[in-house]
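Notes to accompany the following structure.
Of the protein chains in this complex, all but one are displayed in their positions.
Coming up: chain A.
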């Protein structure tokens, strides 16, 4: 459930766009959301307090100075920027076993009650599980729920975005049955299917990737999102999509691959 920070009245998210990550392979969605929050300097407005996520705490990951470095952060927090009509939910931990379904329900009922106009899910899928048609061209894909098709469908065509291909349910047996499969995508498929059947405007943006240094993947996914939302503009040409250098990397991304090595090793 959404709990606002401090004693302030709950913020109004009517007609806002909700951006959130799927906890998926390479954590690309989560990394991209970190970049959005830090680059746009979005203030925290509340928590998404739930029993579905593994608890974790740490100090402010977006600290810029000594003063704001000691604010406690938890596993799911909500950031908002009314000037861009954008609300972001950052998820920092995986799901508790068998709780993903109840998380989807809680999330979608919050989306409905907060009257957000649309939801954008940033996700990823195992690169090694692509089929022949998915190997061609760009590794970026999108998926639109029927409800958002009307408002955003044309734009997707103009941007020349590729829709996530369906794959055969039973390869070699029956090629007619096509299903949507996003291996490594966590709750992506479930959340998308639920949104489709509940008439929620949802777009899924995803990238095929492998585990490793996923910062370039996150930047690629974010630039893909920026083509649509125009969160930041390129400096040279206001119409051109932003270049990766314009996204600011938070300091908490340091030591992503562990502590320093013992000097005696060398």
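Keep in mind that, in the parts below, contacts are C-beta pairs under 8 Å (C-beta built on N, C-alpha and C of every residue); 3 or more make two chains touch, one makes a residue touch a chain; residues count from 1.
As a working rule, contacts and distances are computed from a predicted model.
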| item | value |
| --- | --- |
| Undepicted complex member, UniProt protein name, chosen from "NADH dehydrogenase [ubiquinone] iron-sulfur protein 1, mitochondrial", "KLTH0A06974p", "DNA polymerase" or "Proteasome assembly chaperone 1" | "Proteasome assembly chaperone 1" |
| From A:54, A:135, A:155 or A:178, residue that would touch the chain that is not displayed | A:54 |
| Omitted-chain contact residue, chosen from A:162, A:181 or A:233 | A:181 |
| Touch list for chain A against the chain that is not drawn | 3, 6-7, 47, 49, 51, 54-61, 63, 69-72, 74-75, 93, 96-101, 179-187, 189-190, 193, 251-256, 258-264 |
